[in-house]
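Pasting a structure here, questions to come.
The other protein chains are all here in position, but one chain of the complex has been omitted.
Then we have chain A:
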Amino acid sequence: MRKFVLAVAALALASTAAFADVITDRQAVMKENARQVGTLVKMVKGESAFDAAAVLAALTALNDNVQKIDVAASFPVGSDKGDTTASPKIWEDPAGFQAEVDKFKAVTASAVGAPAQDLDALKAQVGTIGQTCGTCHEAFRVKKG
């Protein structure tokens, strides 16, 4: 009996620990996305000069990162528990969440295909990317204290 309890406890611990890794990993992906988007937003806000090569580099890095998102691997059932702002709606509406992820992939891919060549184009491009962030975060993220 004691061994059984220990085994169950170890298993439980292992699975929470596994989810902790999943949560940390997916947060790292989001942080990296923010870093690349930040390069673009700084230009839009006039905090740095427009630089077409830097735009392409940031869009490429963003897109590479986004194409790697795998909902099944990064958002397994049960990983709404713990230190995460992922909303339970991700698992209540998996098709809706997948559609948002697919839209994000399409938006970043088409941005790399036609990177902004001037500031006005960049403003529009950043606007489209930002709205894609927003619609997903509107439905599938919960702010916690």
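Following the convention adopted for this analysis, a residue touches a chain if its C-beta (ideal position, glycine included) is under 8 Å from a C-beta of that chain, and two chains touch if they have at least 3 such contacts; residues count from 1.
One rule holds for everything that comes next: contacts and distances are computed from a predicted model.
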For this session: Match the chain absent from this complex view to the correct UniProt protein name in "Mono/diheme cytochrome c family protein", "Gluconate dehydrogenase", "Phosphoenolpyruvate-protein phosphotransferase" or "ABC transporter permease".
Result: "Mono/diheme cytochrome c family protein"
Seminar exercise, completed: Considering the complete complex, of A:34, A:52 or A:119, the missing chain is touched by A:34
Seminar exercise, completed: Only one of A:25, A:83 or A:102 touches the unshown chain, namely A:83
Exercise. Which residues does chain A use to touch the chain missing from this display?
Worked result: 13, 16-17, 20, 30, 34-35, 37-38, 41, 44-45, 81-83, 85, 87-88, 126-127, 130-131, 133-135, 137-138, 141-145
